[in-house]
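Shown here: the complex without one of its protein chains, the others still in place.
Here is chain A:
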Amino acid sequence: MLFFLLFCISLVFTIQSHSYHKSKFINSANFLTGGVYNSANNISRYFNLKSQNQLLAEENRRLRSLLSNARISTDSVYIDSTSFNKSYTFYNANIIKNSYSLSDNILTINKGKNDSIKQDFGVISSKGIIGIIDKTSNNFATVLSVLNTTSRISAQLKKSNHFGTLSWNAKSPDFVQLTDIPKVAKVKVGDTIITSGRSSIFPKNIGVGIIKSFQLDAAENYYEIDVKLFNDMTNLEHVYIIENVNKQEITNLEDE
(Lines give C-alpha, C1' and ligand atoms only; values in the text may rest on other atoms or scores of the structure.)
Protein backbone atom coordinates (compact mmCIF):
# COMPACT_ATOMS: atom_id res chain seq x y z
CA MET A 1 0.00 0.00 0.00
CA LEU A 2 2.77 2.36 0.99
CA PHE A 3 4.37 1.66 -2.36
CA PHE A 4 1.29 2.75 -4.28
CA LEU A 5 0.83 5.81 -2.12
CA LEU A 6 4.44 6.98 -2.62
CA PHE A 7 4.42 6.08 -6.30
CA CYS A 8 1.29 8.15 -6.78
CA ILE A 9 2.88 11.09 -4.97
CA SER A 10 5.89 10.95 -7.27
CA LEU A 11 3.61 10.67 -10.29
CA VAL A 12 1.80 13.81 -9.18
CA PHE A 13 5.12 15.63 -8.84
CA THR A 14 6.17 14.40 -12.27
CA ILE A 15 2.96 15.54 -13.93
CA GLN A 16 3.19 18.88 -12.19
CA SER A 17 6.74 19.32 -13.40
CA HIS A 18 5.57 18.80 -17.00
CA SER A 19 3.22 21.74 -16.86
CA TYR A 20 4.59 25.22 -16.87
CA HIS A 21 4.74 27.08 -13.53
CA LYS A 22 3.10 24.29 -11.58
CA SER A 23 5.82 22.43 -9.68
CA LYS A 24 5.57 23.98 -6.27
CA PHE A 25 7.85 22.10 -3.91
CA ILE A 26 10.36 20.19 -5.95
CA ASN A 27 12.66 22.76 -7.46
CA SER A 28 16.31 23.54 -6.92
CA ALA A 29 15.78 27.22 -6.04
CA ASN A 30 15.50 26.49 -2.34
CA PHE A 31 17.90 27.26 0.46
CA LEU A 32 19.40 23.77 0.72
CA THR A 33 19.98 22.79 -2.91
CA GLY A 34 20.83 26.34 -3.92
CA GLY A 35 23.42 26.49 -1.16
CA VAL A 36 25.00 23.20 -2.18
CA TYR A 37 25.14 24.19 -5.85
CA ASN A 38 26.52 27.59 -4.96
CA SER A 39 29.43 26.20 -2.95
CA ALA A 40 30.13 23.58 -5.61
CA ASN A 41 30.07 26.29 -8.25
CA ASN A 42 32.52 28.37 -6.23
CA ILE A 43 35.04 25.62 -6.81
CA SER A 44 34.17 24.48 -10.32
CA ARG A 45 33.99 27.97 -11.83
CA TYR A 46 37.78 28.16 -11.73
CA PHE A 47 38.03 25.39 -14.29
CA ASN A 48 36.41 27.36 -17.08
CA LEU A 49 37.66 30.81 -16.14
CA LYS A 50 39.63 31.01 -19.37
CA SER A 51 36.78 30.33 -21.77
CA GLN A 52 34.38 32.52 -19.80
CA ASN A 53 36.88 35.39 -19.80
CA GLN A 54 37.20 35.03 -23.54
CA LEU A 55 33.43 35.26 -23.92
CA LEU A 56 33.29 38.38 -21.78
CA ALA A 57 36.21 40.00 -23.57
CA GLU A 58 34.52 39.25 -26.89
CA GLU A 59 31.37 40.93 -25.66
CA ASN A 60 33.30 43.95 -24.40
CA ARG A 61 34.90 44.30 -27.80
CA ARG A 62 31.51 44.19 -29.49
CA LEU A 63 29.98 46.72 -27.11
CA ARG A 64 32.97 49.05 -27.46
CA SER A 65 32.73 49.00 -31.22
CA LEU A 66 29.02 49.75 -30.93
CA LEU A 67 29.74 52.60 -28.56
CA SER A 68 32.43 54.25 -30.64
CA ASN A 69 30.49 53.83 -33.88
CA ALA A 70 27.21 55.07 -32.44
CA ARG A 71 25.61 57.77 -34.54
CA ILE A 72 25.49 61.12 -32.79
CA SER A 73 21.88 62.00 -32.36
CA THR A 74 20.83 65.01 -34.41
CA ASP A 75 17.49 65.15 -32.69
CA SER A 76 17.00 68.56 -31.14
CA VAL A 77 14.57 67.37 -28.48
CA TYR A 78 16.47 66.32 -25.42
CA ILE A 79 15.16 63.22 -23.70
CA ASP A 80 16.54 62.25 -20.33
CA SER A 81 16.90 58.60 -21.07
CA THR A 82 17.35 57.59 -17.44
CA SER A 83 13.84 58.58 -16.49
CA PHE A 84 11.97 58.06 -19.76
CA ASN A 85 12.36 55.65 -22.54
CA LYS A 86 13.78 52.92 -20.41
CA SER A 87 11.66 49.86 -20.76
CA TYR A 88 14.15 47.13 -19.85
CA THR A 89 16.30 46.68 -16.76
CA PHE A 90 19.27 44.30 -16.83
CA TYR A 91 20.65 42.30 -13.94
CA ASN A 92 23.65 40.02 -14.08
CA ALA A 93 23.86 36.59 -12.49
CA ASN A 94 25.84 33.37 -12.57
CA ILE A 95 24.56 29.96 -13.53
CA ILE A 96 25.23 27.61 -10.63
CA LYS A 97 23.58 24.53 -12.12
CA ASN A 98 23.51 23.83 -15.82
CA SER A 99 21.60 20.98 -17.42
CA TYR A 100 21.16 19.98 -21.04
CA SER A 101 20.88 16.20 -21.19
CA LEU A 102 17.29 15.78 -19.97
CA SER A 103 14.22 16.47 -22.03
CA ASP A 104 13.06 19.19 -19.63
CA ASN A 105 16.15 21.11 -18.65
CA ILE A 106 16.05 23.64 -15.83
CA LEU A 107 19.00 25.80 -14.77
CA THR A 108 19.64 27.44 -11.41
CA ILE A 109 21.09 30.94 -10.96
CA ASN A 110 22.42 32.72 -7.90
CA LYS A 111 20.02 35.68 -7.82
CA GLY A 112 16.56 35.62 -6.30
CA LYS A 113 13.78 37.64 -4.73
CA ASN A 114 16.27 39.65 -2.66
CA ASP A 115 17.73 40.94 -5.92
CA SER A 116 14.19 41.69 -7.17
CA ILE A 117 14.18 38.81 -9.66
CA LYS A 118 10.67 37.60 -10.39
CA GLN A 119 8.93 34.95 -12.45
CA ASP A 120 8.85 35.46 -16.24
CA PHE A 121 11.94 37.62 -16.53
CA GLY A 122 14.01 36.74 -19.57
CA VAL A 123 17.53 35.29 -19.29
CA ILE A 124 20.18 35.83 -21.98
CA SER A 125 23.93 35.45 -22.28
CA SER A 126 26.31 37.67 -24.19
CA LYS A 127 25.51 35.65 -27.32
CA GLY A 128 21.81 34.93 -27.20
CA ILE A 129 18.78 33.70 -25.33
CA ILE A 130 18.93 31.11 -22.57
CA GLY A 131 15.47 30.90 -21.04
CA ILE A 132 12.85 32.36 -18.74
CA ILE A 133 12.84 32.64 -14.94
CA ASP A 134 10.50 30.06 -13.45
CA LYS A 135 10.70 29.74 -9.65
CA THR A 136 12.40 32.14 -7.26
CA SER A 137 13.49 31.81 -3.65
CA ASN A 138 15.18 34.49 -1.57
CA ASN A 139 18.64 34.00 -3.04
CA PHE A 140 18.19 31.67 -6.01
CA ALA A 141 16.00 31.23 -9.04
CA THR A 142 15.37 28.47 -11.55
CA VAL A 143 15.43 29.14 -15.28
CA LEU A 144 13.27 27.25 -17.77
CA SER A 145 15.89 26.69 -20.45
CA VAL A 146 15.15 26.94 -24.18
CA LEU A 147 16.23 23.30 -24.08
CA ASN A 148 12.96 22.31 -22.45
CA THR A 149 10.16 20.60 -24.33
CA THR A 150 7.59 22.80 -22.58
CA SER A 151 9.33 26.08 -23.43
CA ARG A 152 7.69 28.30 -26.08
CA ILE A 153 9.38 31.54 -27.11
CA SER A 154 8.33 33.91 -29.86
CA ALA A 155 11.04 34.45 -32.48
CA GLN A 156 11.27 35.87 -35.96
CA LEU A 157 13.48 36.13 -39.03
CA LYS A 158 15.93 39.00 -38.86
CA LYS A 159 15.42 40.22 -42.41
CA SER A 160 11.63 40.10 -42.45
CA ASN A 161 8.99 40.32 -39.75
CA HIS A 162 7.61 36.79 -40.12
CA PHE A 163 7.44 35.31 -36.67
CA GLY A 164 6.98 31.86 -35.21
CA THR A 165 7.41 29.80 -32.06
CA LEU A 166 10.66 28.36 -30.75
CA SER A 167 10.44 24.93 -29.18
CA TRP A 168 12.81 22.02 -28.63
CA ASN A 169 12.51 18.40 -29.74
CA ALA A 170 14.92 17.09 -27.06
CA LYS A 171 17.35 15.69 -29.65
CA SER A 172 20.44 17.89 -29.55
CA PRO A 173 21.46 20.72 -27.20
CA ASP A 174 22.80 22.68 -30.19
CA PHE A 175 19.56 22.98 -32.15
CA VAL A 176 16.08 24.30 -31.42
CA GLN A 177 13.07 24.23 -33.73
CA LEU A 178 11.21 27.24 -35.06
CA THR A 179 7.69 26.47 -36.28
CA ASP A 180 4.75 28.46 -37.62
CA ILE A 181 6.78 30.59 -40.02
CA PRO A 182 4.33 31.11 -42.92
CA LYS A 183 5.15 29.71 -46.34
CA VAL A 184 5.34 33.13 -47.98
CA ALA A 185 8.40 34.06 -45.91
CA LYS A 186 11.70 33.83 -47.77
CA VAL A 187 13.78 31.42 -45.74
CA LYS A 188 17.40 30.60 -46.50
CA VAL A 189 19.98 28.43 -44.79
CA GLY A 190 22.30 30.69 -42.80
CA ASP A 191 19.73 33.38 -42.05
CA THR A 192 19.69 34.81 -38.54
CA ILE A 193 16.80 34.25 -36.13
CA ILE A 194 16.15 36.85 -33.41
CA THR A 195 13.58 37.28 -30.66
CA SER A 196 10.46 39.01 -31.90
CA GLY A 197 9.63 41.25 -28.96
CA ARG A 198 6.01 40.21 -29.30
CA SER A 199 5.88 38.64 -25.86
CA SER A 200 6.56 40.97 -22.96
CA ILE A 201 9.52 38.87 -21.82
CA PHE A 202 12.34 39.47 -24.29
CA PRO A 203 13.02 42.74 -26.09
CA LYS A 204 13.35 42.57 -29.86
CA ASN A 205 16.65 41.85 -31.58
CA ILE A 206 18.21 39.39 -29.15
CA GLY A 207 20.05 36.72 -31.08
CA VAL A 208 18.78 33.17 -31.12
CA GLY A 209 20.74 31.38 -33.82
CA ILE A 210 21.12 30.73 -37.52
CA ILE A 211 19.03 28.51 -39.79
CA LYS A 212 20.59 25.10 -40.27
CA SER A 213 17.87 23.48 -42.37
CA PHE A 214 14.18 23.92 -43.08
CA GLN A 215 11.22 22.09 -44.57
CA LEU A 216 7.47 22.55 -44.95
CA ASP A 217 5.27 20.91 -42.33
CA ALA A 218 2.73 18.18 -43.09
CA ALA A 219 0.02 20.66 -44.10
CA GLU A 220 2.53 22.51 -46.33
CA ASN A 221 1.53 25.92 -44.98
CA TYR A 222 4.26 26.61 -42.48
CA TYR A 223 7.99 26.04 -42.30
CA GLU A 224 9.66 23.86 -39.70
CA ILE A 225 13.13 25.27 -39.20
CA ASP A 226 16.13 23.80 -37.38
CA VAL A 227 17.99 26.66 -35.72
CA LYS A 228 21.58 26.37 -34.55
CA LEU A 229 21.87 28.33 -31.31
CA PHE A 230 24.48 31.07 -30.96
CA ASN A 231 24.95 29.97 -27.37
CA ASP A 232 26.89 26.90 -26.43
CA MET A 233 24.30 25.69 -23.92
CA THR A 234 26.78 23.23 -22.46
CA ASN A 235 29.15 25.99 -21.35
CA LEU A 236 27.29 28.78 -19.55
CA GLU A 237 28.41 30.92 -16.67
CA HIS A 238 27.65 34.65 -16.82
CA VAL A 239 24.11 35.57 -17.78
CA TYR A 240 21.92 38.67 -17.86
CA ILE A 241 18.37 38.84 -16.59
CA ILE A 242 15.99 41.19 -18.37
CA GLU A 243 13.10 42.85 -16.65
CA ASN A 244 10.46 44.49 -18.81
CA VAL A 245 9.46 47.54 -16.77
CA ASN A 246 6.25 48.00 -18.75
CA LYS A 247 5.18 44.40 -18.44
CA GLN A 248 2.44 45.10 -15.91
CA GLU A 249 0.95 47.78 -18.13
CA ILE A 250 1.08 45.56 -21.21
CA THR A 251 -0.58 42.57 -19.55
CA ASN A 252 -3.23 44.78 -17.95
CA LEU A 253 -4.03 46.26 -21.32
CA GLU A 254 -4.20 42.85 -22.96
CA ASP A 255 -6.46 41.47 -20.25
CA GLU A 256 -9.02 44.20 -20.63
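Just so we're on the same page, a residue touches a chain if its C-beta (ideal position, glycine included) is under 8 Å from a C-beta of that chain, and two chains touch if they have at least 3 such contacts; residues count from 1.
What we mean here is this: contacts and distances are computed from a predicted model.
J.: Refer to UniProt and select, among "ABC transporter ATP-binding protein", "YlzJ-like family protein", "Phosphate-transporting ATPase" or "Rod shape-determining protein MreD", the name of the complex member that is left out.
T.: "Rod shape-determining protein MreD"
J.: Which listed residue, A:Phe13, A:Tyr91, A:Tyr222 or A:Tyr240, touches the chain dropped from view?
T.: A:Phe13
J.: Against the chain that's been left off, what residues of chain A make contact? List them.
T.: Residues 2-3, 6-7, 9-18, 23, 26-28, 30, 32-33, 36-37, 40, 97, 99-104, 106, 108, 142, 170, 172-173, 234 of chain A touch the chain absent from view.
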